[in-house]
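Only one protein chain is missing from this complex, and each of the others stays in its spot.
As written, the chains take the letters A, B and C, and residue 1 is the first residue of each chain.
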Amino acid sequence: MKLTIALFGITREIVGRPTLELTTPDGHSVQNLLAELRQQYPALGKLSSLAVAVNNDYATDDTALHERDEIALIPPVSGG
Amino acid sequence: MKLTIALFGITREIVGRPTLELTTPDGHSVQNLLAELRQQYPALGKLSSLAVAVNNDYATDDTALHERDEIALIPPVSGG
Amino acid sequence: MHIDLTDQPIDITVALQLAEDDGAGAVNSFIGTVRNQSTGRRVVRLDYEAYDSMALHQLRKVAEQAQEKWPMLRQVVVIHRKGTLHIGDVAVIVAVSTPHRAESFAACQYIIDTLKQVVPIWKKEFYEDGTTWVAAHP
Partner (left out) sequence: MHIDLTDQPIDITVALQLAEDDGAGAVNSFIGTVRNQSTGRRVVRLDYEAYDSMALHQLRKVAEQAQEKWPMLRQVVVIHRKGTLHIGDVAVIVAVSTPHRAESFAACQYIIDTLKQVVPIWKKEFYEDGTTWVAAHP
């Protein structure tokens, strides 16, 4: 399946663009995705935290990803 | 000495006027004053609390009163 | 420090501007308004009576105590209304600014809590069927 991952803040700067497209096996987990991205972009591993949002909610490590999901990387937030 | 006591809120309504004049011995204490007033106006004894202010600060029971002091009865406050 | 006791309507916008400070990222404010009911009775209006000179002195003391407890406090604004108020009218505003937010909440709450205990202001509630001096009796 093809996943489109939205990037914000420092993750957008690290990757150098606002979205990232990845081809992965069906039902790939959040944990798998993060491992791949950290390997491809080592600077992601140096952040204080890195979460994944699926359909506007925080996902857990074992959340399975699907092609139609709205996926985003969430670096440490600093609103307020 | 002559003391003038300012009255506010429910104490003004109990006594029926905004100030009260009393002739008392020199150095009369707050405790003495309150005892006299409670005897003269029993409704004062039914309040949740009754403090005396001397020169804009709360006085203690043993504070001695003097003729030039600005004295006031302070029934339970309810500002805010 | 801006302390006031007034028989004019309180301008919240002006009060909050007085609390702003370029070195403070956090402004906490508490606004007390007249509710339409009190202990189950329908309130028509309120009269606030103050012992002016002592009220101002005590308000200043409360603000100074807050500045001692939270030395990082930048601005402190306390404005209390007196006279006749109707439903929705602002009776009091406390606004404080601090560099960090936790202290702004703590200092603002300290000021309003202490104000309600020590500042000589009295509230008479008018209902459709009577009046009460609030808190006067046990």
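Assorted remarks:
What we mean here is this: a contact is a pair of C-beta atoms (placed from the backbone, for glycine too) under 8 Å apart; a residue touches a chain by one contact, two chains touch by 3 or more.
For clarity, every value in this text was computed on a predicted model and none was experimentally measured.
Of the chains on view, those touched by the hidden chain across the whole complex are A, C.
Contacts to the hidden chain, counted on subunit A, fall at residues 6, 8-10, 13, 46-48, 53, 56-58, 70, 72, 74-80.
Although one chain is not displayed, its contacts with subunit C can still be listed: residues 12-13, 16, 20, 22-37, 87-88, 99, 101-102, 104-105, 108-109, 112.
What we mean here is this: only the chains that are shown with their structure count from here on.
Rounded to whole angstrom units, the spacing between the C-alpha centres of subunit B and subunit C is 25.
Taking the mean of the C-alpha atoms as each chain's centre, subunit A and subunit C sit 48 Å apart.
Per-chain CA centroids place subunit A at a distance of 71 Å from subunit B. Looking at subunit B, no residue sits in touch with two or more other chains. For subunit C, the set of residues touching two or more other chains is empty.
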